[in-house]
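Data block below; observations after.
With one protein chain withheld, the remaining protein chains of the complex are depicted in position.
For clarity, chains are labelled A and B in written order, and residue numbers in each chain start from 1.
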Amino acid sequence: MSGHTGEHADPAVAFESAKLGVWTFLATEVLLFGALFTAYTVFRMQYPEMFRVEHAKLDRVLGAVNTVVLITSSLMVVLGVDAIKRGKARLLEACFGATILLAAAFLCVKYVEYAAKFHHGIYPRTNIFFSIYFMLTGLHGVHVLLGMGLLSYVIVLSRRGRLSADYFTPAEMSGLYWHFVDLVWIYLFPLLYLIG
Amino acid sequence: MAHGTGNPRRTGIAVFVALLLLTVVTVLVSYVDLGLWNAVVALLIASVKASLVALFFMHLKGENRLVWGFALVPIAFLALIVFGTLVDTMLR
Partner (left out) sequence: MPVETESGNGRGYLTERGWRSWAFTLDHKRIGAMYLWSTIVFFLIGGVFALLLRLELLSPQAKYFSNHTYNVFFTLHGSMMIFLFIIPAIPSGLGNFFVPLHIGARDVAFPRLNLASYWVFAAGFLVIIGSLVAPMDTGWTFYTPYSAKSAAAVTTLSLGIFLIGMSSILTGLNFLVTIHKMRAPGMTWHRLPLFIWGMYATSIIQVVATPVVGVTFLLLAAERLLGVGFFDPSKGGDPVLFQHFFWFYSHPVVYVMILPAMGIVSEVIPVFSRKPIFGYDAIAYSSLAIAFIGFLVWGHHMFTSGMSPLANAIFSFLTFFVAVPTAVKVFNWIATLYKGSITFESPMLYALTFIFLFIVGGLTGPFLGALATNVQLHDTYFVVAHFHYTMMGGTVMGFFAGLHYWFPKMTGKMLNEKVARAAWALVFVGFNVTFFTMFIHVENVISTIGSAVLAAGILLMCWNFLQGLRKGAPAPANPWRALTLEWKAASPPDTENFHEIPVVTEWPYGYGTPKA
């Protein structure tokens, strides 16, 4: 994600460019999930009763746990980025490590949920509600997984001594991505689990 | 980039606590039957949480207009695809 470093004689410009780049990428993600949110809205309007009945089959408590897990993981990222801005590479690695563990916990909970659904014979093809549920949470889960990879890469960079108080762009940019993943879930949770 | 005032860690933790509280609220409200208002309240709370994440965790607060533009314009297009599709599907 860093530019052609010879290109940006001015690191501030390089940082601002990277930031704009990440926000542009997040814009594409808004539209990516946006199409699925559109499908959700269309079908919710069309089948309100079916949505009410089916959504009750989701475990609100597990959904809430996952929400707390992700919010905490975002806090860890905030603390990690703050750490490297103060030159504390080891603290960054610890915080991002915690984030990755929390992300793994999120995916474990999702695994438990999916397994329970399959066990009860509920699959993506079962009905429109569950098609939407599996596609939305599935796509989100893929983003969680990719985020774990990204954060791991930042930890590797830090262990190699490449990050410091003067250069923390990869940490900050990965952080932006991770908060976005959290943000999507902040909407997914009520839309799928809470609204009757 | 620097947060001129205040301790960024303290702000982060404060926002975290707010997010946790809002999560508790939204879950509790969902057990109460408010009819259509359940959806409104849930989405409102979600939007507050999302704003907190965007403004504080993602540092939008204090960014220049260009970054704000990149952040907000996609939301306008999201509204466009949702409403444009609904104008058809809901009124057939």
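Just a few scattered comments:
Going forward, a residue touches a chain if its C-beta (ideal position, glycine included) is under 8 Å from a C-beta of that chain, and two chains touch if they have at least 3 such contacts.
Because the structure is a prediction, the values reported are computed rather than measured.
Of the candidate positions A:Leu62, A:Leu107 or A:Met135, contact with the unshown chain belongs to A:Met135.
Within the whole complex, the absent chain has one touching residue among A:Val42, A:Ile122 or A:Leu192, and that is A:Val42. The chain not displayed touches chain A at residues 1, 3-4, 7, 13, 16-17, 20-21, 24-25, 27-29, 31-32, 34-36, 38-39, 42-43, 46-47, 50, 123-125, 127-128, 131-132, 134-135, 139. By the touch criterion stated above, the residues of chain B touching the omitted chain are 66, 73-74, 77, 80-81, 84-85, 87-92.
As a convention for this text, only the chains that are shown with their structure count from here on.
Averaging Cα coordinates per chain places chain A and chain B 15 Å apart.
By the touch rule above, chain A contacts chain B in their complex via residues 15, 19-20, 23-24, 26-28, 30-31, 34-35, 37-38, 41-42, 45-46, 60, 64, 67-68, 71-72, 74-75, 77-79, 82, 85, 175-176, 179-180, 182-183, 186-187, 189-191, 193-196. Residues of chain B that touch chain A in their complex: 1, 8-9, 12-13, 16, 19-20, 23, 26-27, 30, 33, 38-39, 42-43, 45-46, 49-50, 53-54, 57-58, 66-67, 70-71, 73-75, 77-78, 81-82, 85-86, 89-90.
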